[in-house]
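For this depiction, one protein chain was excluded, whereas all remaining protein chains were kept in their positions.
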């Protein structure tokens, strides 16, 4: 009765991805948007890491950032606003031999999806989360996001934002996230390097990418960021949690770029005995066991 | 047309609450449950602070902890699992002349309700959140909660919990929560003192209360906690965020009790000009303005 | 006179600026207008339009065929030129489109050059275009100049001046170039008319109902309501809180309502899905709340900036367990205003959630009116507060009454405690387990209240022939298009419209026997902007009504009067 359930895969030889092969559909972003820098850096990362389009799944929520997977060639799960992380969790646990990258916005990830961020960090599944942090809700036309500066005025916050700006780096460190970094969309080299490090890290990685929204965020512009960002010094030790926390609090005049914190917590995939040998998606269902299981009810 | 809308209140003289006047309905907790200590301490707090039942609203979600408001006499909003904080936010903003205390469980607050915790901390509304942290889902019979120790086995985690235990203190400090404390349900004196300090603090306060669940948490027992807890030393300075963070990481052999962190961020109620003079609930609706507003559409 | 103007181009090119100024111009000049929008889910680029219908007679829907098409980019021009009437005119700037067209009725107006010559930058092309359109219609600029000054009120005087000059240049150019244009605007008595969109009307209605607390999470097409209300925060003493998600939004609003103020939230389908648990909480705690559900095509993200009436079933049945609710579905900004007021009244009187079902089409459409009549508003505070409450002993939040309604005390205003619980509870509000109390509370909430609520529901709007052979039935945002279609059909047939704007509970048949009217017609059509006929199903399930046919549209676009007339004719 169970024939044919779950056949095995046929393998083919690997080919080298080139930048031009990675082009997806035409981006609907505003000309000049910081997202273009992220798109380019990610394609460079794929080329440099020799990752072919079918070898990973890009997962996203909803927002300008979340349109990202459509603009590269890849397996895509473009889900609900705020819910990219649980979808990614399911995808990765079902097939942990496939890379999973998540692309979301600051509203998507820190606002609507905040609870999933907390608990995805705790699970420590080996996936990379790239947050296009433009400190605003872009797609819905300019409301404050959790990372918006206190005091900014928007159409629905005419009295200015009262809430304290969320510091995603500090929060991630407090949650003992296994890789916590910040980069800048207008610094392609640093961004590519950081993306690579995140993807190579065995565990959950969060990269918060400063991304100018030229249409709605008139405060945190390219210039504003450029005047403030600096690279973490070579001697910086990202494995000291308390000093990483101290460094993560830097924001304002100086904003550190780089790997702020990392640790060596084992990834969930490496701990769950159910998938220690084979990816779940490759495991044949053994229907003959059922009759034995039925006996347990007598 | 608008007559009678929103009359003004009639005041009465204040009377002193006594412990026995605060008795609510009969608790449905297991005999010996750590929640009884919290109940007693809170009643003591009310008596000591001279807060009458009608002078505050207790808000809760769903769980053993969340039944709390029924067991004292008070205004009560016993809402949905995980959603106590937004309800409390609405209650307090509608009437910030009334105290609001929130009673939730670790699952309620850090699990289902995690996103609200993040953003309620950011808003910094003057309310006190008491988390009955028994490191387990009590009411639903013993599943792991976000604060359950890594590795514990439950009926639906037969392979043991893989996720890293959440550290609510560290997370709250990372979010710059304006008052962050820990206490212990079996230390009524410390608990009462901490509750008082939390309620007196002008801003959002989080008190994580270690609360033995004698039925389902066989690891974190009265003894287990008693062997580990200690008081923060008198010299301890809770206003230094980085050292507070370092201290918040202590867990295991030694668990600090006391006010781990606090700051002086202004409370939201003190900043929003709409309620700078009168509580929202006391503001009369001025219907005569409407005709002027209508002119804006011409 | 009945002209349709469409301004099309990329997002960010100024479609809204041109269209908005024209709309205000016509309304202020005393014309009847109807405007609607078609736009993509992006901030820049794509092809989008703003459409105006201008007439000396009331107009309440859009038409497909265009008299004046203004194209700001070449792609949009290509897409929309087929909608131009033979005698219609197209306006464009060959320089900015990098393209010339040879047709006689395509007017090449150098927007950018004229803008530059008027001392302005490229951006002032919009004023040139606006002026040109008025030129084409032979209308003067006086009122427009005022509008320009107002919109640039916060900018320097010189910017106002150059925009005015730019408009004049466009006007002049068009007048000169288009000597043979047959378009002329009829004169109307120039009493300025009120111009208002569906979104603003709901926001205004809420403000006019004593709203004090609005919490929401941004979501198209509901965000306009939030923006409107936020703008009035200080003036009216309202707190507008952007929640972290829709779950928080509804729970905050319920908290505020519990604490004694009128509160509301607004969202679209996906956000409403997240609110359904809170809706159920409103149900069991009997907490008044008004929810604006602005529909857009689903499922899931669907077509975020387009229109559909696809969430009626969901609104009717959302939330676990059984509890009463009210669903109102305004068909025009005017209805939106008064029904929002009614929503607050019903929510507070019966302590139930009231859902205002709107959609992108209604939210973004603007209609003109003589004005709204504030004496038609009903605002009665139903709360127990002040002296009445202070004198009360032994208050019980859920004391059983004949009507099922228990007065809601404001917590903290007296020594009386207000206890509410999401568990099944007794009269005091404390949780119970026994069957008898359960039955008591279910009867209180459902069976006692519902008949009273139903009495308050108005009959559907009836329009047209008294003995109709053809009956068009609809609900919500299709009001305008149904009415105009009936007007068109009435030339040939005995036709009528039944439009429901208060849809749940269904109006009592005693007020107007709509079942009989539908039954008697030889052609009865239920017309909906969805795929599965949700309202038709409601009428069948609740009133045993069936139709001879239906017209359903689910491509994300609204009905137009000419389009719908064609569809109806195909079914006669």
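By written order: A, B and C. Residues from 1 in each chain.
Rule of thumb we're sticking to: contacts are C-beta pairs under 8 Å (C-beta built on N, C-alpha and C of every residue); 3 or more make two chains touch, one makes a residue touch a chain.
Keep in mind it's a predicted model, so treat the numbers as computed, not measured.
Asks: Can you list the shown chains that the omitted chain is in contact with?
Replies: So, spelled out: the chain left out of view touches A, B, C.
Asks: Would you mind spotting which of C:108, C:423, C:508 or C:567 touches the chain that isn't drawn?
Replies: C:423
Asks: For the chain that's not shown, point to the residue among C:65, C:149 or C:557 touching it.
Replies: C:557
Asks: Which of C:86, C:104, C:402 or C:433 touches the chain that is not shown?
Replies: C:433
Asks: Name, in rising order, the residues on subunit B that touch the hidden chain in the full complex.
Replies: Against the left-out chain, subunit B lists 28-31, 62, 64, 80-82, 111-112, 114, 137-141, 143-144, 146, 155-159, 215-216.
Asks: Considering the whole complex, not just the chains shown, which residues of subunit C touch the missing one?
Replies: 40-41, 46, 247, 268-270, 272-274, 276-277, 279-281, 283-285, 295, 297-304, 306, 308, 310-311, 313-314, 316-323, 421-424, 431, 433, 435-436, 438-439, 442, 446-447, 530-532, 537, 540-541, 544, 554-557
Asks: On subunit A, where is the contact patch with the chain that was removed from view?
Replies: Its contact residues with the unshown chain are 1-2, 4-10, 12, 24-25, 52-57, 59, 62, 67, 69-70, 73-80, 83, 85-95, 97-98, 115-116, 118-119, 272-275, 280-281, 283, 285-287, 289-291, 293-294, 297-298.
Quick note on the criterion: only the chains that are shown with their structure count from here on.
Asks: Return the distance between the CA-based centres of subunit B and subunit C, expressed in whole Å.
Replies: Here subunit B and subunit C have centroids separated by 40 Å.
Asks: Find the geometric centre of each of subunit A and subunit B from their Cα atoms only, then give the gap between the two centres in Å, rounded to an integer.
Replies: 32
Asks: Could you check subunit A for residues that touch two or more other chains and list them?
Replies: 111-112, 114, 146, 159
Asks: If you look at subunit C, which of its residues touch at least two other chains?
Replies: Expected reply: 233-234, 244-245.
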